[in-house]
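The complex appears here minus one protein chain, its other protein chains still in place.
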Amino acid sequence: MKKLKKIGPSTVFSYVFLTVLAIVCVFPLLWLLVSAFKSSNEMLANPTAFLPKDWTWENFKTVLFTLKFTVNIKNSVIVALWTTVIATFISCLAAYGIIRFFPKLGNIMTRILITTYMFPSIMLVIPYAVVMKTLGLTNTRVGLVLVYMSFSVPYAVWMLVGFFKTVPIGIEEAARIDGANRLMVFTKIVLPLVRPGIVSTAIYVFINAWNEFLYALLLVSSSDKTTLSVAVKTLEGADILNWGSMMAASAIVVLPSIFFFCLIQNKLAGGLADGAVK
Amino acid sequence: MKAKKVLALLLSLVMVLTLAACGGTAQETAAPAADAGTTADAPEAKELSGEITFWHCFTQGARMEAIEAAAASFMEANPGVTINIETMSWGDFNTKWNAGLTTGDLPDISVAQNTGEVAEMINTGVLADISGVIDSIGRDRFSENALGDMTTDGVTYGIPYYSHAQVMWYREDLLEEAGLEVPTTWDEFYDAAVALTKDGVYGAGFSCSPNDLLCTRYLNYYVRSAGGSLLNDDLTANLTSDIALEGIEFWVNVYKNCSPAETINYTVNDHATLYYQGTTAFDFNSGFMISGVASNREDLLEYISCAPLPLYKEGDSYYSAEATHIPLVMWENSEHKDVCEAFIEYLYQDDNYLYFLSAVPVGMLPSITGISDQEAYLSNETVQQFSEEAAVIEKAVAEGRAIGFEHGPSVQAGLLTSQGVVEEMFQDILINGTDIPTAAQAAEDQLNEIFETMVG
Partner (left out) sequence: MKQPDRLSGRTYRTRRIDVTRWIFVAPAMAVVICLLIYPLCSTVLYSFTNKTMIKDTFKIVGLKNYIDILKDESFYKAFGNTLKWTVGSVLGQVLVGFTGAICLNQVKNAWAKSTFRILCIIPWAFPAIATAMVWKWILNGIYGFLPTMLVDLGITEQMLQFFSDKNLVMPTLMGINIWFGAPLIMVNVYAALQTIPQDQYEAAQIDGASKFQSFRHITVPHIRTVVGLLIVLRTVWVFNNFDIIYMITGGGPAGASTTMPIFIYDTGWTGRLVGKASAASIMLLIFLVILTVLYFKVINHWEKEDR
């Protein structure tokens, strides 16, 4: 590519396009953050102004300490992390199993998995609640993690199948001859090879679990177990709205995910593509 | 049908298991709590024990604190008792108990959004008799209307916790600037609202989100002001009476001439925000408006005031279109009704009750007598500042009932507000330009069909 013109019109276009795109992508976040530092009074009296006249931490204090969002943050972290760990583990096994042992059935299996994706969650939630009740898991974080498997596992398997296709079978067969059993081959040789893929899948699962709302609302009712999304919604449905708190609360929901992204974004780019292309 | 049987089997198995698990706890007869109300301390003589769950929607900080403080001190006085407090927003509350009917995840005690929702709960047979608590607090301390609205076949299922009513809010400064008097009839209101619609201020908002009840509420004001009703005596819907059609036209004009276009899809909270921020000059709401303005635009607080709802024609007599009593209810599936009763009664003890009401002063008016004349109640700053407004709202509470309850409590009245049919009708008229009689007829038919499916 170096042989091409140094700054061609296509490069200029690329920069312009990406700059515009980046501004559109970032603006809502900026707006949210800046608003969270305004007092409610300022925000409502002067809704079109961008920067606050007086910066205040008050909203964050209220949300974190008076409204006890720290508890909700903890719950969200617990639920999202466990979902990520378990779903990724199960999906790694399944994806490898499908590629390695079910070369013919594999395609059909992954496609059946994706049908779980085709059911509107508003119809799934009641049956899930009945299942949770039967298992005695209503109102527990364990139950929530279990239900989150329903949308995490299909997607994760789907993505991971792509990555596992890239694992060269040769290495694996060599290991088998040396006497390692299948599970050891899997953990010691295959998993390290697809680590970037696993990381990017895990991120995806994490974000979805972190942001999930409907199941969290209906399957967990104890205030000390509710997740962040539900807590924000509760704030929005209050008799007396406080817009400052609302903004701060929303910022608190968004920021951890973005932080996560920044941390892992280089690995994320390895993504789905590497595998599925082959 | 097999699946149903399996399901039933599974469910009953679960129920047996839960029962067995809870069987060990001592089940004492309901405490004759007559003495519980008289002392400030919780009774120590009776051994209450058990775990109860309390769902409430007092999401705002101060109210939540009041409830939590009451629960904590109650648990301290009764070491065998555990109270789980669960907070949710009003909209989610309805979704949750509806889902709970299928899943069995229901509370022991909860709030209800209004007496209409209690009627719905009674219809599904999930509530327990709460008369015992009412009698020991003193039946005559409650409003007869309020208790009557939650009574079926002589059994009362809900106990009013606090009350408020709909009045007209206005901005004194804006009216004064324009040289206008506080309107007393709908015509005056309309003229004033049109006159005030300028320079970024709108006369009044008219909001129509089908996920809320604002259109029903506003139409009900108008219809009630002329002595009409949105329900017939046989509890079918009535949106096509002359007065109803006139009311629809009135609000359509308000929307077109003095409301921001955006409100077509606004919910209660979006709508109220407009008044908080000073975008609208008039609004119809309860005393909650004061706390709303106070927490968002404190600088406007000195300019807001309220008056009774406008009359239909000058010289008509006073009416109150809508009073709301927020009730507490006890659920039939509760295994510790004695604990529930004792705790509810505890909430009404002077100290606890005054502390709770002070979280939204004037917004939450006491539902029992013997509170509003106490020194502790009257010394609140907001109560003093808004004493005139409080008097206006108190009168409206005393004379008003829930929407559609002029024919007695009914599920139909609840469905009238919860299904968003009237709101969709207004959207249809305003967006698609459907003519009023056609749209009203269609909405009326739709409501009657819903009534038939749900009640029949």
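Each chain carries a letter (A and B) given by its place in the written order, and its residues are counted from 1.
Note that a contact is a pair of C-beta atoms (placed from the backbone, for glycine too) under 8 Å apart; a residue touches a chain by one contact, two chains touch by 3 or more.
This structure is a prediction, so every number in the text was calculated from the model and none was measured.
J.: Which shown chains does the hidden chain touch?
T.: In the entire complex, chains touched by the missing one are A, B.
J.: Would you indicate which residue among A:S121, A:T140 or A:S222 is in contact with the undisplayed chain?
T.: With A:S121, A:T140 or A:S222 as choices, the missing chain is touched by A:S121.
J.: What is the set of chain B residues that contact the non-displayed chain in the whole complex?
T.: Chain B touches the missing chain through residues 1, 3-4, 7, 95, 98-99, 101-102, 120, 123-124, 208-211, 260-265, 267, 274, 277, 279, 418-420, 424, 427-428, 430-432, 450, 453-454.
J.: What does the interface between chain A and the hidden chain look like in terms of residue numbers?
T.: Answer for chain A: residues 1, 3, 10-11, 13-15, 17-18, 21-22, 24-29, 31-32, 35, 47-48, 50, 90-91, 93-94, 96-98, 100-102, 109, 111-124, 126-128, 130-131, 146-147, 149-150, 153-155, 157-158, 162, 179, 181-183, 186, 207, 210-211, 213-214, 229, 232-233, 236, 246-247, 250, 253-254, 257-258, 260-262, 265-266, 268-274, 276-277 touch the chain left out.
Keep in mind that, in the parts below, only the chains that are shown with their structure count from here on.
J.: Any idea how many Å lie between the Cα centroids of chain A and chain B?
T.: Whole-Å distance between the two chain centres: 38.
J.: Inside the complex, what are the residues of chain B that reach chain A?
T.: Chain B reaches chain A through residues 7, 10-11, 14, 17, 53, 55, 57-61, 84-92, 95-96, 99, 102-105, 269, 272-273, 276-278, 288, 291-292, 295-299, 360, 363.
J.: With touch defined as at the start, can you tell me which chain A residues reach chain B in the complex?
T.: Those residues of chain A that touch chain B are 40-41, 44-45, 47, 62, 66-67, 125-126, 129-130, 132-134, 136, 138-139, 217-218, 221-223, 233-243.
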